[in-house]
Structures are given as C-alpha cells and as structure tokens.
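Each chain you see keeps its place in the complex, though not every chain is here.
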Amino acid sequence: MKPIIAVVGGSSCSASEAQLAEELGRRLSEAGAVVICGGLTGVMEAVAKGVRGAGGLVIGILPGNDAREANAHIDVALATGMGETRNALIVRAAGAVVAVGGGHGTLSEVALALRIGTPVAGLQDRFAGAVEMPRLESPAAAAAWAIAQASR
Amino acid sequence: MKPIIAVVGGSSCSASEAQLAEELGRRLSEAGAVVICGGLTGVMEAVAKGVRGAGGLVIGILPGNDAREANAHIDVALATGMGETRNALIVRAAGAVVAVGGGHGTLSEVALALRIGTPVAGLQDRFAGAVEMPRLESPAAAAAWAIAQASR
C-alpha cells in the first residue's frame, strides 16, 4: 500500500504558506504518497491543488455532513459529521503528519500526533514555542522526511 | 467529484455473497465510483478485490489503529481507532450504500443509513424481515441504482 501522509494547517493561510503547501502536495504525490487533509480552505486547499496538479490522490476528511463543502481539488471527500473531532481521525490515519503554518486546530492535530505516536514535523509551522518536533527546511525535505517515516 | 459508494456486509460470508460483492465492486468501478468499505475480510475483501481488478479505487475505513489490518486489495486504509463506531462514518461518507449478506454490524450500518438519510439497498441481504429498503436483483442493478442515488 502507498504511504498516507497528512498535511495539516490553517483554513486561512499566507500566500507563502499556500505556496509551501502546494509544493509539498506535488512532491508527496511525485514520491508516491496518498495525501489526506481536512478538505477545506487555506493550507488544505493549497496542498490538494499541488497533489492534483501532479496527478496524485488527495482525500479530504471533512468536519461536516456535506461532501460538497470540500475544496475543488479534493478527489475523495469523506464527510464525517463529527466536527473538529475529525482532527483526531486525520492524524490517526496518517503514517506521518506535516504541519504548515497553522492555528489552534492545527496545534490540536500536532499535539494529538505527538500523543499517539504518529511522526509529525513542521514546515514553517507557528508552534516553535509550543512543541518540540523536527522542523524541515523545504517542501522537498518535508516530503522526503514524511515518506521515510511512514515507511518504517 | 466521483460518487462514493459504500458496500457493507459481513466479515465472513458465503461463496455466493463473495461473488456478488466482487462483481459489484467491479461494476461500481467501471461506472466511475469510488468504493468505501470496512476494509477487513468477507464481503469487504471481496468487493475490494473486484474494484482492484477493474482498476478502480477502494478505501477501507478500519475499526482499529493499524492500517496493516486491511485486506490485501485495499488501496487506501484509513485506521480510525474508533472500533465499531466507525460504522457510522462509512454510511455518513457514502452517497449510497449497498448491503450484501450481513450480520449485526451490517444491520447497524443499514439502520444508520436509513436514520440519517443515506440511500441504502440490499443485494441478497439478510434483513428481509428487519427493514424496508429496495432490493436489487443483481450486481449490475445494484451498481446502477447506487450511482444514480449518489448523483442526485
């Protein structure tokens, strides 16, 4: 089976975070990973765009009941109807997690990953003072790290 | 986005149920659907085999924490760590549900689908006295019904 990598980040993000997320999605796809994310806007949309541009597969795990809430780049939108409780599903299902930028929802995902033992790293994440985890320099480095972790 | 169809059924099943599920998986894939299932054995394995044989995409939504519990035909194994509570996720995420054979777990999925309004039908299901829902004659009819429902 292909490795499953979660990319998490804010539903609103800066232009440079979007660029990082899009490149990360592209590189993960080129390396053969399936990408999962929260399926909405911001970093979730940028990474999905990158995956789709590279011909990869991106699955959105949505908080609401309606798959049509997914952004336009999501291949498979799984509506959970569980609200933010779905954050735990994302990090549980992933073989590794990369956080780009991020707010409180993203921090909850990073903390849950650390708690349950899913490898997690930051790519220009906003949690420098909050949690210790590897910080990767570039989308290329993050993709390589994530795939290596998920394949262990 | 492609329609998402859930195929649900027992983790052990008869040879004829396995045959029905496998053909259903094949026909759903040929018609362009993404198939989701519980990812384990029995009907879940047979439908996944059918999807894979047709070059389609099949996602397993697993009860446990370990994606390696998925059967060998699953493309993307999403470990939920939620136990049987994941049954609700399967019918929530689907645009339509088809039940093949089935025991108590399957009955819970059929009942939840009826409760939340996800269209659900039976293909040689075992719930004749239990619930009213459409019964389809063949895998071909079930695939056509499911895709029509999920596209509404």
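A and B label the chains in the order they appear, each numbered from 1.
Here is the rule we go by: contacts are C-beta pairs under 8 Å (C-beta built on N, C-alpha and C of every residue); 3 or more make two chains touch, one makes a residue touch a chain.
On a predicted model such as this, the values are computed, not experimentally measured, just so you know.
Every protein chain here shares one sequence; 2 sit in place, and the complete assembly counts 4 copies in total.
Following the convention adopted for this analysis, only the chains that are shown with their structure count from here on.
Those residues of subunit B that touch subunit A in the complex are listed here as 1-2, 4, 34, 36, 57, 59, 65, 67, 70, 74-82, 89, 92-93, 95, 116.
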